[in-house]
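One structure, as structure tokens, below. Some questions next.
Of the protein chains in this complex, one is absent; all others appear in place.
Presenting chain A:
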Amino acid sequence: MESLQLPPIDYGALLPMLILFGAACLGVVAEVVTPQRARNAVQLGLALVAVVAALAAVVWQRGTRTVTIGGAVAVDGPTLFLQGSILVLGGVSLLLIGERSIEKGGAFVSQAAVTVGSQKDLQQAGGRPGATEVYPLTVFALGGMLLFVAANDLLTMFVALEVFSLPLYLLCALARRRRLLSQEAALKYFLLGSYASAFFLFGVAFVYGYAGGIQLEVVHEAVANPQRSEVLLYVGLAMVAIGLLFKAALAPFHVWTPDVYQGAPTPITAFMAACTKVAAFGALLRILYVAFEGVRWSFQPILGTIAVLTMFIGAVLAVTQTDLKRLLAYSSIANAGYLLVGVLALNEEGLSGTMFYLVAYGFSVLAAFAIISLVRDADGEATHLSRWAGIGRKSPLLAGVFTFILLTFAGIPLTSGFTSKFAVFGAAVEGGQTWLVIFGVITSMLLAFPYLRVVVLMWLSEPGESAPTVSIPGFLTSAVLGIGVIVTVALGVVPAPLIDLTREASEFVR
């Protein structure tokens, strides 16, 4: 009997993911063994240490170009850059998740399973310390995302997708306030996510049928030397893409986004807006650039149409939103459209521009949601637009920072919003996709309206009778705000270092 041959494993290349998964498991144990009073600090510390250690491992691995564990994981420039981005943005999100001073007990409920509205639920809403299992869940999600952008075969990619999606479904349900909305959002996300996963898996089967393998380079070879019916290839490609488009919130697979962004606890919304975007686009980049590059002429127009549709839906629907979190959700949908424009450039600039955009957008959106978590009334966060009227008079600093972030989203020069849009649009023109850029610029103009409407509302409107209070941000939220604003300014004024970094990192290993 033939002995089982173990493939060689490059543990160094896998180290960032191993650290995170290890720390997440450790976190589950810590949940049991640490006393309740110290639990939050221990868990937050553990998560942050794990993220920093993983980031150090990523930095240590810089320059690595290898495919390991039998072709399942590829560690190359884009992988390491995207992993680094996910870790940095994830670390900042953890600060938001760890904030406990704005609301007694934090944004998360301690026992989500208690029936909403019952006596016990009212008790725990009163300020018992929140759940600490959010930390290991977040670290699991981060680990899954790292694997997702490194996955070099379709099944590993699917496993990674589930590994980071399942914790997210749970995290969405843990809001302390408006728990029904939160649970509804989580359920919707779970159902639709599973639905999309099914598409992805079905697509993998088709691609396997076409290429006879699931590794990306095998698919690439098969595309170059077609042997079987192309129907298999195109149905497979379409369905795999649908799975990823869902995660990236591209139309018409964006429908979950507003409901989930609104219902999820705000720190989790921020986490999803920043990190899930990086992971989803990372995987999309790898699949399109590595496996299906040979049929670019077929998918460019279709995905281009999707990009245009996404930009329009995001921009147009943002116009009539009355809830800030939903407004930002539509803004994030439109931004996904801009990112897809960068992806479809299908050249080195497109790759580096998209990666730059992901980092720049991530920091700005984290700062935006951090601000939303500060404006509160008796029912928790006051996210209805009318509640923000005239807030600039009472809290000019907060309104000033939010104005700055909104101008960033609108793409005003000297902010990262301008440089990143410029990067992806420039790449798309270079890649012969000028039509996408034209639609991109038109929708940017449309999108400026809802942002500026909020700015006008904050500064020029009369405050309502019972204006919400603006909480004094705790240390962690202040840190998030500070980091977000500084990075947004820095990437707008001196984008060159990060652009150089993305250029150096813009070559996939096959």
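As a convention for this text, a residue touches a chain if its C-beta (ideal position, glycine included) is under 8 Å from a C-beta of that chain, and two chains touch if they have at least 3 such contacts; residues count from 1.
Note that contacts and distances are computed from a predicted model.
Undergrad: UniProt protein name for the omitted subunit, picking from "Glutamyl-tRNA(Gln) amidotransferase subunit A", "Ferredoxin", "NADH-quinone oxidoreductase subunit L" or "Nucleoside ABC transporter membrane protein"?
TA: When "Glutamyl-tRNA(Gln) amidotransferase subunit A", "Ferredoxin", "NADH-quinone oxidoreductase subunit L" or "Nucleoside ABC transporter membrane protein" are compared with UniProt, the left-out chain turns out to be "NADH-quinone oxidoreductase subunit L".
Undergrad: Which of A:R65, A:R128 or A:K188 touches the chain that is not shown?
TA: Only one listed residue reaches the unshown chain, and that is A:K188.
Undergrad: Which one touches the absent chain: A:L237, A:L358 or A:L436?
TA: Selected residue, touching the omitted chain: A:L237.
Undergrad: Tell me which stretches of chain A touch the chain missing from the display.
TA: 187-188, 191-192, 195-196, 199, 230-231, 234-235, 237-239, 241-242, 246, 251-253, 255-256, 258-259, 298-299, 301-302, 305-306, 313, 316-320, 446, 449
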